[in-house]
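Only a single protein chain was left out; the remaining protein chains are all shown in position.
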Amino acid sequence: MHNRASLILSSAVALFAAWGLVSAMSWPLKAKLFPLVVGIPLLCLAIAEIIYSLRDKSTEPPRDIPADVERHRSLVAAGWILAFFAAIVLLGFDIAVAVFVFLYLVIQGKERWIFSAIFAAATWALFYGLFDRLLHLPFPAGWLLELLGFG
Amino acid sequence: MLDAFLQGLLLVLQWKALAFMLFGVALGFWVGLLPGLGGATTLALMLPFVYTMQPAEAFAFLLGMHSVVTTTGDITSILFGVPGEATTAAIILDGHAMAKKGQAGRALGAALTASLIGALIGAAALALAIPVVRPLVLTFGSPELFMLAIVGLAFIASLSAQGARGMVRGFLAGGLGLMLAMIGQDPQAGVARYTGDSLYLSQGLDLVPVLVGLFAIPEIIELVVRGTSIAGGLPSQRVSSGALEGVKDAFRHIGLTLRCSLIGTFIGIMPGLGGSVAQWLAYGHASQSAKTPAEREGFGKGDVRGVLGPGAACNSKEGGALIPTIAFGVPGSTAMAILLGAFFLLGLVPGPDMLSQHLALTFSMVWTIVIANVVTVAVCFLLLNRLAALTTVRVSLLVPVVLVLVFVGSYTANSQYADIVVTLVFGVVGWLMVRAGWARAPLVLGLVLGKIAENYLYISVDRYAAAWLGRPVVVVLLVCAVAVIAYPAIQGWRAKRAARA
Partner (left out) sequence: MKNIFFLVLLCVAPLAAAQPYAGKTVTIIVGYKPGGGYDATARLIAQHLPKYLPGKPTVIVQNMPGANSIIAVNHLYNIAKPDGLTLGTFNRNMPIAQLTGVKGVKFDLTKFAWVGSAASETTVLAIRTDLPYKTFEELRKAPKPVVIGATGPGANTYDFPLLLKELLGANLKIVTGYSSSADIMLAVERGEVDGRAGSWSSLLPFIERKLVRPVVRARLRESGAERLPSDESFAPNPRAKAILALRSAPEAVARPYVMPPRTPESLLRLMREAFASTLKDPAVMAQAAKAKLELNYLPGDEALQVLREVLSQPKEMVDDFGKYVKFGE
């Protein structure tokens, strides 16, 4: 995992550096100097790291959680994070906050319904009271709501 | 001058000013603690209230609020691994690691003590520097600032992991940070660099969403994966007992604490370097104090020195940053820019007047910083047990609340969904970096210093052709930069020789 992640990252950096260098070619000197000075060594280092990662055969020390369980849970966590973002965009911040906290507690946290509902309501109240009422920081309504005419 | 010094104290101790300061402290306490609230945004929100106040009261309020934000921001960083403020990200590396080992109390004790010492040093610097501040700041021209940025970038070597491969990865991260810093419209030719078709990117990447993504998202994912509380399932009794140990740590390493305070103050004084640099340089310097490579490895896994360094530097830089703001009207960070707004609102003009005619007012600011920090640290120590106990709360409750704060924090800076997208993208990058064993600190350093280095280099060359390379301070700084890069290499080489002997 160690080397695979490093391989992914260094390949991404190499691609980014290459793209950066190619884009910079057409710029006037003053604009392209720094990108070139940084980009060329960056590309070399990235390639070096790619080679290192491919040749390094050492394995990772065993961790307390088996690798496949870890991968599964990481994906689940990422899924929740993305779902929250989608909820914010579609439903607007305040609804998304209440809904997300409630669903997360019930589904992922396996808490009791009543407790989850109260906790979600409390979190929503904190969010609304602090950011909307007290600080007057505006939040847009979600796309879905706008579409349906509630925005 | 002495009477202005005492007069300043009297100005602060008037009951109205004191009340406003305490109110500001209470406000700043929560602003720093909650990752969704930025110190700068809240300062801006408070500005309208300042219109009707007297200058001493206004600054007691604003500074009282602002100077405690980094202290409580440290608390969030340590306990949750989420940067409470952009300026408290470095302390996550070792502070949160300690919390995960069940040493939250010790980490908090160390951070609070270091913050207090840092704040006192910063305030003392502000007070003592007043007679010499103008010549001091005027000696540091663009060439010197460029070299300072280079010294900062040299710390990438210290912040990287051990060994040749560690260095490669460290410089990879640093180089990536530097390239990312180039995004935006360049000030020389006006070319839009690396912005694609996006309007959002045309002024460059905003630091806060990047930091939150790099540090907070991987932590949250790990919390879900591990399933236990942050403190790994340890009972709250054990977790909070270490506070006194943390305080002792600060004094055990008093040399380091003082040095990092001075680094923070110095960076704060230099205008144009920004507010986030000091903590990383202090962290880099702290990791250099490790005497053996084995000790170096311990950094990032819970070495208390990694808490002391950034803790002290963040607070000391506040006092330092006031110096160019008051003496020249040049703000070193967004928060200072807003504070400048307060100056104008109250009819004051930053400049020589503040150091002569309004000297007592300037000293009152010094006293405000001192008193506000003392009060905050005292309150935090009283609450320490409760705070440390938060690391024993079960993760299913913590994750959603932290996520809400993280997303709100990303969004409210610029009212852009794109900021949240940036957080998510860098969340992936940060997660990969943790898995791959890449240090994240160099990336931040590159991102923060990249533009500064480029701009000051062009200004120096434009203005002085090659002559600036010979300026004395420039040469000194160049030697420092070389030393900073060479030090870990020499250390490693010496250790290998000792092992062979």
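Things to note:
Note that the chains are named A and B in the order they appear, and that numbering of residues resets to 1 at the start of each chain.
Here is the rule we go by: a contact is a pair of C-beta atoms (placed from the backbone, for glycine too) under 8 Å apart; a residue touches a chain by one contact, two chains touch by 3 or more.
Bear in mind the structure is a predicted one, so any value in this text is a computation, not a measurement.
Among B:Gly246, B:Pro324, B:Gly409 or B:Gly446, only B:Pro324 touches the chain that is left out of the view. For the chain left out of this panel, the touching residue among B:Val31, B:Ala157, B:Ala282 or B:Ile338 is B:Ile338. Against the chain not displayed here, chain B makes contact via residues 40-41, 43-44, 47-48, 51, 137-138, 141-142, 185-190, 197, 199-200, 202-203, 271-272, 324, 328-331, 334, 337-338, 340-341, 344-347, 349, 351-352, 414-416, 452, 454-456, 458-459, 462-463.
Contact residues of chain A toward the unshown chain are 136-138.
The rule is short, and it goes like this: only the chains that are shown with their structure count from here on.
A straight line joining the Cα centres of chain A and chain B is 23 Å long. Those residues of chain B whose C-beta lies close enough to touch chain A in the complex are 34, 36-37, 41-42, 45, 165, 168-169, 171-172, 175-176, 178-179, 182, 186, 188-189, 191, 193-194, 217, 220-221, 224-227, 394, 396-397, 399-401, 403-404, 407-408, 411-412, 415, 417, 420, 424, 427, 429, 431-433, 435-438, 450, 454, 458.
Against chain B, in their complex, chain A makes its touches with residues 1-3, 5-6, 8-10, 13, 16-17, 20, 23-24, 27-28, 30-31, 34-35, 38-39, 41-42, 45-46, 48-49, 52, 65, 70, 73-74, 76-78, 80-82, 84-85, 88-89, 93, 97, 100-101, 104-105, 108-111, 119, 123, 127, 130-131, 135-139.
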